[in-house]
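One structure coming up, written as structure tokens, with questions to follow.
Complex shown without one protein chain; remaining protein chains in place.
As written, the chain order gives the labels A and B, with residue 1 at the start of each chain.
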Amino acid sequence: MAIIRTEKLEKIYQDNGVPVHALKGIDLSIDKGEYTVIAGPSGSGKTTLLNVLGALDNPTKGKVFFEDADLSGKKKSELSDFRLKKLGFIFQAYNLIPVLTALENIEFSMMLLGKSDSERHQKSMALMEELDIAELANKRPNEMSGGQQQRVAVARAIVNNPEIVLADEPTANLDTKTGSNLLDLMEKMNAEKNITFIFSSHDQQVISRAKRLLILKDGLIEKDS
Amino acid sequence: MNLLLKLAWRNIWRNKRRSFLTLLAVAFATFAAIGMRGIQLGTYDVNIKNAASMFAGYLQVQQKGYQSNPTMRKAVRYDDNLTETIASQEHIIGFTPRIYADGLISGENSNTSQGTAIFGVNPQSEKKVTTLIDRITEGEFFTLANTDEIVVGYKLLKNLNASIGDTLVLLAQGYDGSTGNLKFRICGSIKTGSPEFDAMGVFIGLDTARDLLYLYGRVHAVVIKLDDMNNLDNVQKSLSMAIHDTSAAVLNWGEVMPDFKQSIEFDNVSGIFMLFILILIVAFGILNTVLMSVTERFNEFGVTLSIGMPQMKLVYLVILETIFITLLGIIAGDLCGYFLNNYIVNNPINLGAEFADMYAEYGFLPVIESSLDINIFLNVSFSVIIISLISVIYPALKVFKLEPLKGIRYT
Partner (left out) sequence: MLSSVIVGVAAILAIDGLNTGMLNQMLDNQISSSVSHLQIHKNGYNDNKIIQSFIPESDKVEYKLQNTKGIAAYSKRVKAFGLVSSAYGSAGIFISGIIPSDEKRVSNISELITEGSYLSGGKNEIIISRKMAEKLNVEVGSKVVLMASTIDGSPGQNLFKVAGIFETYSSTFDKSNIFIGMKDAQDLLEIGPEIYEFAIIADNYEKIEELEAYLASELDGKYEILTYKELLPMLLMQIDLTKESMQILNLIVGLALIFGIINTMLMSVFERIREFGVLMAIGLKSGKIFLMVIYEAFIIGVAGVVAGIILGYGIILPFTYHGFDFSVFAESLKSFGVGAIIYPQISIENTISVALMIPVIAVLGAIYPAYKAVKLQPVYAIRHV
């Protein structure tokens, strides 16, 4: 079943007064449980595509469907709510809130949803055990290494059982070994919990481990395997 | 909500130095404001009390129209009706009648004469209402309302080249328009600090004044003392209603001494204005700090918004942070302000003797006092909070309009 799909998706944005046609017509369908990587040279539009899929941006033309519901017309606050409940994000940097501990960061979205103290705590601790980062529970981000921070970011992204996790260059600031470990983690989550993963990356490691690879060039899909 | 509070509080201490300095700025402004207002209001209180107890009293009963145009004929009826009505009022602890006239005074031996302001008083009741009798500097005040003794302002005495025991003649135009004159014996001289009395005033017995001016059954003012200045408005209202004589009016010290009251008002207004300036300066400081701390975190805000935090919650966060810092500063400022005001209240600052005369001319005491009135603290604190909330509008707006992607990509 297609969990997310686009029809003739186009995106034009303004760059200092110059219109940039980032996406020129994307027709795409991703099923639940997929592990997809969007790759391509700089300027190909991969980050833009990820942003639209992640309801962070609205298409200029065309439509985006999440489980057959049209996202394109929705208001910012509705999209925000949608993201909170259904999606998870992992960014290249600044993932964690610096003044919160790892545990608190992971609990963050549950707190926004108003879940009870015990439920939050229990779920978070359980997940941390699973991801082998339980000892970081009371540490602040500035007390962890880059790799540890990203692992916590993964935990935060999936603790709420999102439908899709979108990751934008998650390994960009990590060395090869740490990056590899991170990818192990995400593959594990994908397999065990059937969470859909969509990446945007130019990291060779990430690309080589993709189960489905979408290559973008100049705003269009060049290759889809 | 708890989440926001926790975040806000922790966020403040991310940059300890900056938060601390901002807090210090708020604290200083609050402290200075409380100090200044305390001194202003405290000093007013002392001066009002002083002026009231020296001569004008807290309230006065006069003939309607006398205050705006004091003439001999505008005297109010003074009978048992009136005295009983006044005596039965709550909070009134004393009252005394007065008669005023302008006249000429001349020494029996000397060839000089002066214009003078004549005050007819009843020493026995006057004692209970004002401190006038205590202002005797040489000799003594007479004790009866019917006497040929006279108390003269000390400067006037000097100008007349007279001394205690000498005789003087008073000349004045009476109630019926005719000129009366009487001889008096100087029994004392008085020093109030106010040139109105010291250089121009003489005091004679009330009944004697009646004879001199042919004024019977009426007086120009009944001066009233209250137990507490705070009862002023109540008593003024209820006394006005209780008095049957419709041509009589009840005035408070402000209406009797409008110059004095307005000087206080003028000073008060300029004080409030200064306060405003002070707080405005701090507002810019707060604006600056908050703006900086917000733009620094645009990346982080972008991520937070991406993962689904509602935009308004982020705005509330920034507002909360500002409130926290401001509150801390206000509390510190309030405490320091309290200590300062308390110190001055217990140790009023006396200005030098050189200033004493200058102040007295305008009816003020040469002291600096303060006040611990809770309203000062509340008003200042409240103003600071309001201004800080106004300064946070611009940064909050920036956060409100921030789009997740723009935030993430911000440099």
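Assume a residue touches a chain if its C-beta (ideal position, glycine included) is under 8 Å from a C-beta of that chain, and two chains touch if they have at least 3 such contacts.
None of these values were measured; they are calculated from a predicted model.
Every shown chain that the unseen chain touches in the whole complex is listed here: B.
Screening B:18, B:64 or B:313 for touch with the missing chain picks out B:18.
Checked against the full complex, the one of B:3, B:274, B:345 or B:372 touching the unshown chain is B:274. Taking the complete complex into account, B:172 is the one of B:82, B:172, B:206 or B:402 that touches the chain left out.
Interface note: of B:131, B:234, B:262 or B:375, the residue touching the hidden chain in the full complex is B:262. Touching the chain that is not shown, out of B:114, B:163, B:240 or B:379: B:114 (per the contact rule at the top). The omitted chain makes contact with just one of the residues B:11, B:62 or B:106: B:106.
Counting over the whole complex, subunit B has residues 17-18, 21-22, 24-25, 28-29, 32, 36, 69-73, 101-104, 106, 110-117, 158-159, 161, 171-173, 177, 200, 258-263, 265-266, 270, 273-274, 277-278, 280-282, 284-285, 288-289, 292, 354-355, 357-358, 361-362 touching the chain that is not drawn.
Keep this in mind: only the chains that are shown with their structure count from here on.
For this pair, subunit A with subunit B, the centres built from the Cα atoms lie 68 Å apart. Touching subunit B in their complex are the following residues of subunit A: 51, 54, 56-57, 76-77, 80-85, 87-89, 91, 93-95, 97-100, 108-109, 111-112, 156-157. Of all residues in subunit B, only 3, 7, 10-11, 14, 299-300, 302-311, 313, 404-405, 408 touch subunit A in the complex they form.
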